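Here the complex is missing one protein chain, while the rest keep their positions.
Coming up: subunit A.
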Amino acid sequence: MTADSSRHGSGPSTAERSSAGRPVADVADVPPHSAEFLATVAARELAGRHRVFAGVGLPTLAVDLAKRTVNPGVELVYESGVVGAHPEAMAEGIADSVLVSGSEAMLSMDALFGYVLQGGYVDVGFLGAAQVDRVGNINTSVIGDWRRPEVRLPGSGGASDIMASAREIVVVLRRHDPHALPADVDFCTSPSPVRARRQEGFHQPEGAGVTTVITPLGILRRPDRYGELELAAVHPGVTVAEAAENTGWDLRVRADVAETPRPRAEDVRLLREEIDTVRLYLR
């Protein structure tokens, strides 16, 4: 972590404040908790990344937007075996036929998970989650006691495999409250390197763990492999205090905490009129 970061630090930086209240014509007025806002913020995280492994749900939408805006050359990889997808329509899932037609390669799942993922080719793993905790452990399995869970969630799928090997992990959460961001997850499906390191004597996987969490209130980042999530940005209209109060631990706030730039009108138009025309993800 940076030396000047502090818990509950100052408000948004001067540069960001100066832009507030002077809306630019190109800026879209969608609320920060909307799928349009979250997908745009998520897509921007992919600028400059070469190879992205997109998970189920909102990530599928965000990578589509990234490919049309900030990163036309991004190589999209899916656990179904698709490498270098060029979909002609929005994928309604990671096994959609539109991801296969016109793709650069269709690999076996052994080649995809074994060679591409464990082999270290994935720059960013892009996942959804029910819970992410202080050091970036992910729960996608159960809420409550796993022997008789209150809610049975989808489970790992490829998530714990991706966590072990991707250079960065970006998580998108649809809610920001102490249940979604607890100090410790109810169940650790996909472990942070912090937790992996505690298992002494084990061959440590190369994955960096969760580096970024995008929520309806802001953006949390982990400064290094063994650090904890810190508040790096708040969305327009959200205060630092609000983000901190809705987090399940004493959230450290970066000294340079910024305000998230709003989506452009063009981002929202692409999402609504060209990408998710059936409103599958834009609920």
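The rule is short, and it goes like this: a contact is a pair of C-beta atoms (placed from the backbone, for glycine too) under 8 Å apart; a residue touches a chain by one contact, two chains touch by 3 or more; residues count from 1.
In this text, contacts and distances are computed from a predicted model.
Undergrad: One chain is missing here; what is its name in UniProt, given the choices "Glutaconate CoA-transferase subunit A", "Amino acid/amide ABC transporter membrane protein 1, HAAT family", "NADH-quinone oxidoreductase subunit D" or "Phosphate transport system permease protein PstA"?
TA: In UniProt, the chain excluded from the picture bears the name "Glutaconate CoA-transferase subunit A".
Undergrad: Of A:51, A:68, A:195 or A:272, which one is in contact with the hidden chain?
TA: Of the candidates A:51, A:68, A:195 or A:272, A:195 is in touch with the missing chain.
Undergrad: In the complete assembly, which of A:149, A:223 or A:261 touches the absent chain?
TA: Selected residue, touching the omitted chain: A:149.
Undergrad: Using the touch rule from the top, list residues of subunit A that touch the missing partner.
TA: Interface residues of subunit A facing the absent chain: 56-57, 60, 79-82, 92-97, 100-102, 106, 108-110, 113-114, 117-118, 137, 141, 146, 148-161, 164-165, 187-193, 195-199, 201-205, 280-281.
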